[in-house]
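So that we are looking at the same thing, I have put the structure below in structure tokens.
Removed: one protein chain of the complex. Kept in place: all other protein chains.
The block that comes next holds subunit A.
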């Protein structure tokens, strides 16, 4: 460990202890104030907020498409290079450190935090949307053809495969490295100490941390809000439970209460437990779709999905001379901005549970394993949905009407619909819980100046706030207010892209130095 880092940053060094609380000043109060201001704005002027924050998101996607695309590709190459280079042998926490979680639990936790709910809805909706030309097709492939189906699967995998996980990998590895190998607090600003030194203690550091808190809480709250509407839509479709505001608020309350229970029980008793439950239910649903949707077709699908992905990854990664601008702005660049705005949360959480892994092990697990799992998931869910759409079976034959119902439309054509659809709704809710509890822990970490032992009441505060924001926005401003806040979260993707690029540079410097120190130590 490098001793001269000591004066730069220490966990909790700028914290205030008031009324049994232990929080960073000014990150905690300013984050809370900014959250309040944004919510009031979205509630009082939902249309104006939606227009302005939506315009900010649109502007960043329109004008900086090239930056998002270059950065996305760079992160993948950067991570793969670290896996292959000798620095891959560096162990997080020093040579003697050993992993604290079994591989299975570790993987379940990072997957549940990172992908979560989106994969449930979009693994069915996205391939069908591309195949049926819902809002354009990838690379302008002809809709409804074999070529269109191949491009649809390739593009969906592209959005859920190596690229998003490389984004999470960069943030997670940087934070883990600077925390465990440099002894710096587990907060975003620590990753910039090699470049900014003591300035990370000042306003540059505060700003990075506050924006991370805002992006995380708005991302979580809007996901919860939209997810509640989607789950309520599913309940209405399946059981004729009226899809009213009351049902949606009840779902938000339910998820928040269980998430509170989870954060109260901590990482081992709550977050890990729900991640494992999540994985088991997901596996059951996956096996069901594989067996009832056609096992041979699935096995064949594994090969074709992989080939579709590999076959389209290069043209889809390219941003020059594209003639499907509307499609790739609307989907690819939007996804990249979304993943990047989500990355402080997922990265921090992955870092928290990854001490003792080597750089190579960390990046292999974070990049390749989720990609392989997504291939399996997509071959089952997306593949079955695409076949239904192509063969004119069920609702999906008419393309995508309501995104939140696409999965239920697919399950409807398989046996035991009520049982599997109910399981799907439960899985949706558990995915929310695992995002909400781990997100609250991360926000608590950042706002407690990197301390992981801040009083429990603080994490309870953040988990409650997520639910309250989702509920209040849905109640006061409806989906317009939620969209406004989501646009705000996605708009943070642009500044964070630059932050992440700097982070890569900072990490490379840190790893090179670590390797040099280890070499000197062995001489």
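Keep this in mind: a contact is a pair of C-beta atoms (placed from the backbone, for glycine too) under 8 Å apart; a residue touches a chain by one contact, two chains touch by 3 or more; residues count from 1.
The definition used in the following text is that contacts and distances are computed from a predicted model.
Look at the chain that isn't drawn here: its UniProt entry, checked against "Peptide/nickel transport system substrate-binding protein", "Acyl-CoA dehydrogenase", "Ferredoxin" or "UspA domain-containing protein", names it "UspA domain-containing protein". Contact with the omitted chain, checked across A:191, A:267, A:285 or A:337, is made by A:267.
Only one of A:180, A:274 or A:408 touches the absent chain when the whole complex is considered: A:180.
Touch with the chain omitted from the figure is made, among A:422, A:452 or A:480, by A:452.
Subunit A meets the missing chain through residues 1, 6, 10-13, 15, 20, 93-94, 100, 179-180, 183-186, 264-269, 352-353, 355, 450-457, 459.
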